[in-house]
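Removed: one protein chain of the complex. Kept in place: all other protein chains.
Going by the order they are written in, the chains are A and B; count residues from 1 in each one.
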Amino acid sequence: MSTLNKTATVPAPREGAGHTGPLLEVKDLHVEFHTRDGVAKAVNGVNYSVNAGETLAVLGESGSGKSVTAQAIMGILDMPPGRIPKGEILFRGEDMLKMSDEERRKIRGRKIAMIFQDALSSLNPVLSVGYQLGEMFRVHQGLSKKDATRKAIELMDKVKIPAAKARVSDYPHQFSGGMRQRIMIAMALALEPDLIIADEPTTALDVTVQAQVMDLLAELQREYNMGLILITHDLGVVADVADKIAVMYAGRIVEQAPVHELYARPAHPYTRGLLDSIPRLDQKGQELYAIKGLPPNLLKVPTGCAFNPRCPKATDLCRTEIPALVPVTEQDGADLPGRKSACHFWKETIHG
Amino acid sequence: MPDVTKTATAVEDAVAPPSATEPKGRHKPEKARSLWGDAWADLRRNPYFLVSSVLIAFLLLVSAWPSLFTSASPTTGDLVKHFLGKPELGNIGSEGWFGYDQQGRSVYARLIYGTRASIIVGVCVTAIVTIVGGLMGMIAGYFGGAWDAILSRITDIFFGIPFLLGAMVVLQAFTERTVWVVVGALAFLGWTQMARVMRGAVITVKQADYVHAAKALGAGTTRILFRHILPNAMAPLIVVATIALGGYISAEATLSYLGLGLASPTVSWGVDISTAVDQIRVAPHVLLWPSIMLSLTVLAFIMLGEAVRNALDPKLR
Partner (left out) sequence: MGRYVARRLLQMIPVFFGTTLLIFLMVYSLPGDPVAGLFGDKGASPATIEAIKHKLGLDQPLWKQYWDYMSGIILHFDFGTQIRNDRPVTEVLGDAFPVTLQLATLAFAFELIFGIGLGIIAGLRAGRLADNSILIFTLLIISIPVFVLGYIIKMVFAFNLGWIQPNVSNDQLWSEMIAPAVVLGGLSLAYVARLTRTTMAENLRADYMRTAIAKGLPRRRVIGVHLMRNSMIPVVTFLGTDIGALMGGAIVTERIFNVKGVGGLIAESITRREGTTLVGLVTILVIVYLVTSLLIDLLYAVLDPRIRYA
């Protein structure tokens, strides 16, 4: 592979040592998909940021735009039909959307890595896991095949895969679901990136394995002091690991808050609905709450607040006026750092 | 996969996995569509489908009423008009439009009358092999066990003989080779392909939950086979059959060319090509026109099959 040495000698993107802001900052990001039936607006002005060592959980249903945002950050959106008409994605202060393909490629895997939901389909079925792990070192660091395999075994040990040495030449289908997800994590960690994006990393796993995998991810994040964007629809997963939460609905962030405050006092009816739909032991025998209605069709998002057809508190204002994401304060006007809500009636929701 | 696909196609997920690159929001996503309804919507917009169906409709019309298209006779020739006379291409639709063959017969008239043989062979062989092969495949796939073992071996035995070679051997036994003899010979060897396709499809469908559900509800074997399995296993069979139809037309012409298919006085493109080959250097047009018609006809059916396949297989969209 003649490309190996070439890529290895090109210097890595400049370390953002001098940069003091957040590790990653998404500013007013818009993403749309051009289909033959019209334009689907998947992301409509998302803002969020992550610092080193911090975990941001992005919460939302299917179609809320949480995964699309992540793919835009990673630069793995299918374009076309996808398009980014507006917005910035700053990594260490530099806008990645303005970089060349080659610059972005060097960030992928090395500086920002991603863990996908379905490890079975996300790993190449006909290449051994050792090859797929070692590939990271061969391509980005120019290691020989032998050294790359040695590093792959180390990585597998690191993510606690038993008998790593014996299993390095096995294929993905020969591993259990939990072990496969560990391999995905190992692959993301290989080059000790600054930021990891985990897209529903535990959704496809058994409940018992979910906790193990989450714990492993959290432990490794602490060890390397990485930023982590955790994309999920599972409120249960979030509580233990996240520092802050962004709740997305129809391509917008509807609420942002530090994790425990969000659970204690949601400031958006959608968040409240999500929290109320968690089954609780003390409500045994009662009917489970569910948000009525269906997620919006992105080809024709409702006017005004996108959540209004499903919102128990919707008024005419909600049907015409798009609510801005505004800072949330205490009743006396005292600051609540890090809290924002995009609801016309956030006061009533949080304090009512 | 962009998450957006999940919302827009949430209702359709039951029938078709959403495509990864093309989020397909529909005009009316609220209304569920069946696989066939969806396929039809897709087909109507496919230019290949439109072109091929117009062509096929035209060919069917020509084969049913050839006298509508020419007043000349395909079998009586006037040696004065000999094949060295140049085609009068400007004189659209006239007897001498495409010139005359060696015996002074109108090439155009022979083209028009030759359509019927090709269409009959294509349609009849396809109908027979689809029914026979489909049934064989269904029995082998559904009942499995000894049925499958025996039927699959029989299929393998027929499959082992090269198609053209087998047809040649069968046809050699007949001194008078009518269209129906050719149909029989091609069908005798052609059903194996359909049986294999159907067997595979039935085995896949058999494991579906709705079949287990129907069984649990006490549905009889016949009902399960024809109400539940057949409609769901049909798609690949239809696709293969449509494409194969073009192949059978081509096979008929090839056999006629080899002197083992149809023969004069039957009017057929294959027969014409076969005789025209001897005059290839002096009168290439006699070879050219039937070749073009033959290729166009095969093309029309293959294009139709492709269009249907693309419409039925959401993965290819």
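In this text, a residue touches a chain if its C-beta (ideal position, glycine included) is under 8 Å from a C-beta of that chain, and two chains touch if they have at least 3 such contacts.
These numbers come from a predicted model, not from an experiment.
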item	value
Per the touch definition above, residue among B:A41, B:L165 or B:A213 touching the missing chain	B:L165
Interface with the undisplayed chain - residues on chain A	1, 3, 7, 74-76, 105-110, 113-114, 116, 118, 121-128, 135-136, 139-140, 171, 173, 187
For chain B, the residues touching the chain missing from this view	1, 19-21, 153-154, 156-158, 160-162, 164-166, 168-170, 172-173, 175, 246, 250, 253-254, 257-260, 273, 277, 280-281, 284, 287, 291, 294-296, 298-299, 302-303, 306, 315-316
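Going forward, only the chains that are shown with their structure count from here on.
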item	value
For chain A paired with chain B, centre-to-centre distance based on mean C-alpha positions, whole Å	50
